[in-house]
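Omission of a single protein chain aside, the complex is shown with its protein chains in their original locations.
Up next, chain A:
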Amino acid sequence: MSQRQVLQVFEQYQKARTQFVQMVAELATRPQNIETLQNAGVMSLLRPLLLDVVPTIQQTAALALGRLANYNDDLAEAVVKGDILPQLVYSLAEQNRFYKKAAAFVLRAVAKHSPQLAQAIVDCGALDTLVICLEDFDPGVKESAAWALGYIARHNAELSQAVVDAGAVPLLVLCIQEPEIALKRIAASDLSDISKHSPELAQTVVDAGAIAHLAQMILNPDAKLKRQVLSALSQIAKHSVDLAEMVVEAEIFPVVLTCLKDKDEYVKKNASTLIREIAKHTPELSQLIVNAGGVAAVIDCIGSCKGNIRLPGIMMLGYVAAHSENLAMAVIISKGVPQLSACLSEEPEDHIKAATAWALAQIGRHTPEHARAVAVTNILPVLLSLYMSAESSEDLQVKVLPHDSKARRLFVTSGGLKKVQEIKAEPGSLLQEYINSINNCYPEEIVRYYSPGYSDTLLQRVDSYQPLTN
C-alpha cells in the first residue's frame, strides 16, 4: 500500500470525527433529540474528542457537551462523573478564545442545575481559571466566564463566598464598565446574585465600588440591563440600614422614579422592589422617599401594572405606612387608598390580595381618622369576604367601628355585619374576640336581626304564640 492510501484513511477518520461532532452539536440544540442522544451514549463518545488534536473538533465537542449539559440534570451529572471537568479547566487556561467560550459554556451549563454540581465545579478548581478568563481581552470570553460565575454564585452563600474569595468581584466591577451591553448585563446579574445571600457578601460588593457604577447605569436605555442593575441594587440594599443608606447616597432618587415609568414590566417590578427594600428599614428612609415624591410614582406604577408586578409596590406602601402615622397620612393623601382598593377587587391571586389587605391594615391602624379614610372606600365588605386576610381586616374593623358612627352605618348597610355573623369561629380564638367586639358596637336587636336563623326563631315564636282572643 502506498503512503497516499495510508494517509487517506487518516484523513477520512478526521473528516468523520469533524462531521460527527458538528452533527451532535446541531442535534443537541433540539430538545427532542437529546433523549435519543443520551441513550446512544453520546457522553462517552464526546469525552475523547475533547482531547482531540484538531482544535476545531475540540471546540465543537465542548460546545456539544455544553448544550447537552444545559438540557437536564442527569446529563450534567454525567459530565461531572465522567471526569471531564478537570480536563476542561486545564485547557481553559491556554486555548484560544473560541475554546474558552465553549468551555465556559459547559461550566455554566453544569453549574446551573443544582448546588451540588456547582460545588463539584468549584472543587475541581474552575474558579481560578474563570477569574483569569474574566481578564481576557475578548468580550465574548469575559461574558461566558462571568455567566458561569453567576450561575455558580446563584445557589447559596458558600458558593458565593467561594466566588468572592477567588477575587471575582473587582473584575466584575471592571466588566460593568465595559462598553458591550451584554457584558454589562451579565456582570450586573452576577453582582446581584452574589450580594443576595448575606450582608457580608453585599458589603464586599459595595467595597469594590460597585454602587457608583450601578447607579450610573440606571440611565442606560437598554431594558434588560436596567432590570439587572435595579435587581443588584435592591439585593444590596435589603440587608441592613447602612447598606440601604449607601445605596441612597448614590443619588438614585429621583432617577429611579423614571424607571417606574418604563415600558418593560420587569424594570418596573425591580424598581419598586428597590424602593421597597430601602423603605422598609427605618422611618427616616421612608420619609426620604416620601419627600422625593416616590409614593405618588409607586401608586401610579401600581395602577398601570397587573398581577405579580404590582406586589412589591403594594408592599412598599404597606411598609411606609407602618412606620408612623404621619407617613400613613402621607400615603392617604397621595391617593393610595383608592388604588389599593381597586387592586384588592381586581386581583385574582390570593397572595396579592393578602398583601393588599395587609397594606390597607397598616394604613388604617394608627388612628380613627386613618381608619375612616380606609373605610370610606367601601372596601371592608370585600376584605371580609377574604378569609385569608381575616386577621388584618378584623384588626382594621375593631379600630374603626367603635369610633365612628358613619363607619358603623356604612358597615351595616353594606352587609358587612351580616357576613360577620356568618363567620363561624371557635370561641376563645382571636377571631371570636374580634367578632365580639364588633357585635358590642351595635344594639342587640340589630345583632340578632342579622344573625343567621333569626327568621326561624321568629317563626317559632309565631307558632308558640296563642292569640288572646280566639
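Definition applied: a contact is a pair of C-beta atoms (placed from the backbone, for glycine too) under 8 Å apart; a residue touches a chain by one contact, two chains touch by 3 or more; residues count from 1.
In this text, contacts and distances are computed from a predicted model.
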For the chain omitted from this view, which of "serine C-palmitoyltransferase", "Protein YIPF", "Organic solute carrier partner 1" or "Spermatogenesis associated 17" is its UniProt protein name? "Spermatogenesis associated 17"
The one of A:Pro31, A:Pro86, A:Gly293 or A:Gly307 in touch with the missing chain is A:Gly293
With the full complex in mind, choose from A:Gly125, A:Pro170 or A:Pro199 the residue touching the hidden chain. A:Pro170
Among A:Val24, A:Ala188, A:Ala279 or A:Ala330, exactly one should touch the missing chain; which is it? A:Ala330
Could you tell which one of A:Asp83, A:Glu135 or A:Glu284 touches the chain left off the display? A:Glu135
Missing-chain contacts mapped onto chain A: 3, 6-7, 10-11, 14, 94, 96-97, 132, 135, 137-138, 167, 169-171, 174, 177, 179, 208, 213, 216, 254, 257-258, 260-261, 263, 290-297, 300, 326, 329-330, 333-334
